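Here it is: the structure, laid out below.
Complex shown without one protein chain; remaining protein chains in place.
As written, the chains take the letters A and B, and residue 1 is the first residue of each chain.
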Amino acid sequence: MLDAASPHQTAGLLDLVLAGCVLVGVVVSLFGRSRRAQAMAFLCLGVFMTFVWMRLGSVDVALAEAGIGTGLLSALLVHVAAGERAGRRGGSVDDSTTRDDRVMRAGRDARGSGIPRGDRGGRGDHGGRGDPGGRTARAGRAVTGLLAGGVVAVTAVSVWTGARHRLPGWEGEVGERLPGGVSHEVTGVLLDFRAYDTLLESAVLMVAGFVVLALGRDGAPATGPAFGGGGSATASWLVRLCAPVLLVLGAWLLFAGSSSPGGAFQSGAVLAGLLILLRIAGVRTGRFDAAWLRPLLVLGVVVFALAAALGPLAGGAWLSWGPGWAFAAILTVETCLTVGIAAGLYLLYLGLANPVTARSDR
Amino acid sequence: MSAAETAMGGAVLLPLLAAALLALLPAARRRAVGCGAAVATAGLVLLTVREVSAGRTVEVALGGHRAPLGIALYADGLSALFLAMTAVVGLVVCGYAALVPASTGMRAVAVRDRARATAAAVGRGNPAAGPASRRVRRVRIAPRVPSVRIPEWRGGSGVPGESGEPGGRVRWTASNPGFWPLWLACWAGLNAVFVSGDLFNTYVGLELVGLSAVGLVALGGRGAWEAALRYLFIAVAGSILFLIAAGLIVAATGTLDLRLAAEVVAADQRTHGTALLALVLLTLGLCLKLALMPLHAWLVPAHAGSPSAVSPLMSALVIKASLFVLLRCWIWLVGSGFGDTIGPAAQVAGTDQAAATWLGWVLGALGTLALLAGGLLALRQTRLKPLIAYSTVAQVGYWFLLFPILVDPASATLEDRAVTTLAEASVVPAAIGGAVALALGHGLAKAALFLAAGFLKDRYGTDEIEALHGAGRRHPALVMAIGLATVGLVGLPLSLGFAGKWQLATAAVASGHYWMLAVLVAATLLTAAYLLKVLAALLMDADDSISDLVAAPRGADGGAGGGAGGAADGTAGEGANSGADDGTDGADVATADDAVPAAAQLAPLALGVLTVLTGLAGVWTADLLEVGAPW
Partner (left out) sequence: MTVLDLYLLLGAGIALAGLMRLLLVSDRFARLIAMNVLGVGSLALLLALAARSAPVDPVLSALVITGLVITVAFTGVGAVLIRRIEGEERGGEP
């Protein structure tokens, strides 16, 4: 049903329905009344976007979206959204109410623990926004924003529909120049032609892990029990049952990436999801986290950077894979990347626990 | 690959590898390895710069794949200048951070056993830590900084002394070893942006810089988290706008490579509309990241709230990455194709490329606004670090004065008057050279200022100007550093700032934009005003003898290292702190003197001296800019 569309066929009912669903998802996630609504709507938006990617013909991107873009991202967002205190007014985006809320709460807390008077105003003041209050200011900003947005949109559309589209200059080259052993083009691009981008991008994920570590306690994220407790016994049992399946799936995605859709990112996402599910099911991962997380986080970038240096040693440019050992290099790098990505995504999830109060389960 | 080509790639890969490895090392060893990696990276940058200054651009086709399929690294004069500045400032700041670990930020340390710790503290005669006291721990930094909105730390659930609450305790102590991997990753990202020859690569490099910068800002402790979050949103918004622009360029020209795309734009008239839209989008995105007024609100809390070693990096280096990309796109990518509108041969456009002219004028107007309003806002500040941050907001305006000249280099109504010695074809290059020289000078001087301010803040616990009266007497080297930095920022002769302003002013006159002279003069006066205000406060004692300047008492919880005595170089303290999990709180009353050694003043002083010395290199800078230039 969701075949890839030929780009120049007329948009049919399927496309219009899909576009409609996406728009609804966008509207609800942007304008939802509570954080939970927004997070859920974003999750649904991600699912619809997966269909859109399939419709546009790219299974790799659809897999990546389902795994990382929707799956893991929504795990993080739902965690944050669900972490609202029950008494809080659902995280509404209305400025004045949340600010008053916080001032009142800060006042209560302040009285309760004896913070001297001077701090109370300060505490209520630095709420989650940076703008001075006032309905007029807000209305003014909204109008300006809408106007500016409208202008940009009109310009963009007019230029776009009139623009002469030129097909990319690398058309056809990709298939011809794939390294031996790799027959899937996207993998070839990610790990051979544009490997430098992939290296820097893994570094970005690694840096995200670094930030979480730096913000944690004793340079590590707090490894307390998952939010909400250990989870029900049924969920726990189910997760433990599925864990080996997920592991095999992750490994398969990795190795299948060289000849069919799949690859390091999708595989890493599945493995990270596996780790998160294990935590939610109450499995004690504390010691594993403490000992292994940091080395695994940096493994991808280290191996990739060292492999990049193999090129100059063999006399070529940086990041060149010699003809004989290209596939071995690519596979090694990809495996380590998978591990690094899984560790990085898992670490982001761990970082959501508050290091102040979470207890260590080492 | 030649040595320079290897060095160019190595300048990105080495700091990245070092950052990854640093994360595995224990905190105590990170300083040494970090500094070693910094020196090595600077060496690689030196090799690249030397090659470029010999007149040759350095290019590498990564993986042996030529564009458009592969990625090319490309270093020309502009890259070399920014690479060099990053290396110099980065090295000095690494040295400062190694000498003064407290400047790298705050970290949370677990307190395992509260009762035992409290007893120990009481035993050591710390009156504030008795179990009966409700105000147990005071925030370690700045006991009296009213505008830092950190409430007094209560620990856990806010009621001390209760057992059975769900968590352990943390206390906040200075010195965060997470600084080193984050900074080296940031440096790798900066180098990646400066040597990148591919649009998408530039995007990824900008994101690497952005994320590590957000992390660095967040090291500043609880007061800085809000600012870091805001910076995160701005950074992503700007980068995604750039990504959309790159997508438009691919749609129109069929390639992501910078030079190939420029060729297509130059050759094919029909791509101009899309290229222009891409230019508008990426300008908007990069101006967000550059904090051009009125989009500047995020910068001051972020730069002022960062730790002492991070603020110089943010103001001097991270901002320059966005400036570099902006220059690249305007002059290299689009400029060669829009010969009628941008560049030496531009006339006032009556074609559909008028949008580019409009955009250039808008940027110039906003730059003027930034210079004047930013300067005025800086004058009104009462605290040192926000003042310097507003100064950055103001100085950004200088670089945007380039754009009216770029789009309109011959708006003179006095056409035949030979008011300058600039030939017609060199008006635009002079303007570009001026803007770049101003940016480089700003980097050096601003880093010196922020390091000096950080030193004072770490030493005395406050950066209120009123409270720092007379500090200059005890730290003559520091005052010297601030004075030299003032010379650089104000643009007095023999500094890169002066060379830049001179070139810009000459170009402005030669192209008939006389209003720019007035703006430059006004901005210079404002800069002098707020910087001299700082110097005057530091040099003159307070009017009343009550507010004597005392070293920050650091509270009962000990100094930067937390270990006994707080050794001058902090190594012992570092080791003790990271190793000891139990009650080293309530320890040592290490005074700020030990935590912030006087030798640390060498760092801002070195940068100040360099600000002035590089003024001698004005000609070399202009020559270097010619390498690989499209004019």
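Everything that follows uses one rule, which is that contacts are C-beta pairs under 8 Å (C-beta built on N, C-alpha and C of every residue); 3 or more make two chains touch, one makes a residue touch a chain.
Predicted model only: the values in this text are computed from it and were never measured.
> Which residue among B:233, B:358, B:515 or B:620 touches the omitted chain?
Selected residue, touching the omitted chain: B:233.
> Which is it among A:81, A:220 or A:336 that touches the chain not included here?
That would be A:81, which touches the missing chain.
> Which is it among A:35, A:279 or A:294 that touches the chain not included here?
Residue touching the absent chain, from the options given: A:35.
> Using the document's definition of touch, tell me which of B:74, B:200, B:330 or B:460 contacts the absent chain.
B:200
> Contacts of chain A with the missing chain: which residues?
Considering the whole complex, chain A reaches the absent chain at 4-11, 15-16, 19, 22-23, 26, 29-30, 35, 38-39, 42, 45-46, 49, 52-53, 55-58, 60-61, 64-65, 68-69, 72-73, 76-77, 79-81, 83, 85, 91-93, 95, 98, 102, 105-106, 109, 113, 123, 128-131, 141-142, 145-146, 149, 152-153, 156-157, 160-161, 165, 167-168, 170-171, 174, 185-186, 188-190, 193-194, 197-198, 201, 204-205, 207-208, 211-212, 215, 227, 265, 341, 344-345, 348-349, 351-354, 356-358.
> Name every residue on chain B in touch with the hidden partner chain.
Interface residues of chain B facing the absent chain: 69, 154-158, 166-167, 200, 204, 207, 210-211, 214-215, 218, 222, 225-226, 228-229, 232-233, 235-237, 240-241, 243-244, 247, 250-251.
In this section, only the chains that are shown with their structure count from here on.
> Taking the mean of the C-alpha atoms as each chain's centre, how many Å separate chain A from chain B?
27
> Can you list the chain A residues touching chain B in their complex?
The touching residues are 109-110, 112-116, 118-119, 122-123, 125-126, 128, 130, 155-156, 159-160, 162-170, 173-174, 177, 192-197, 199-201, 203-204, 206-208, 210-211, 213-219, 224, 294-295, 297-298, 301-302, 305-306, 308-309, 311-312, 315-321, 354-360.
> Considering only the defined contacts, which chain B positions touch chain A in the complex?
For chain B paired with chain A, touching residues are 1, 5-6, 9, 13, 16-17, 19-21, 23-24, 27, 60-65, 68-71, 73, 105, 107-110, 134-135, 146, 149, 151-152, 154, 156-159, 165-170, 176-179, 181-182, 185, 188-189, 192, 200-201, 204-205, 207-208, 211-212, 214-215, 218-219, 226, 230, 250-255, 260, 264, 270-271, 273-274, 276-277, 280, 297-298, 578, 581.
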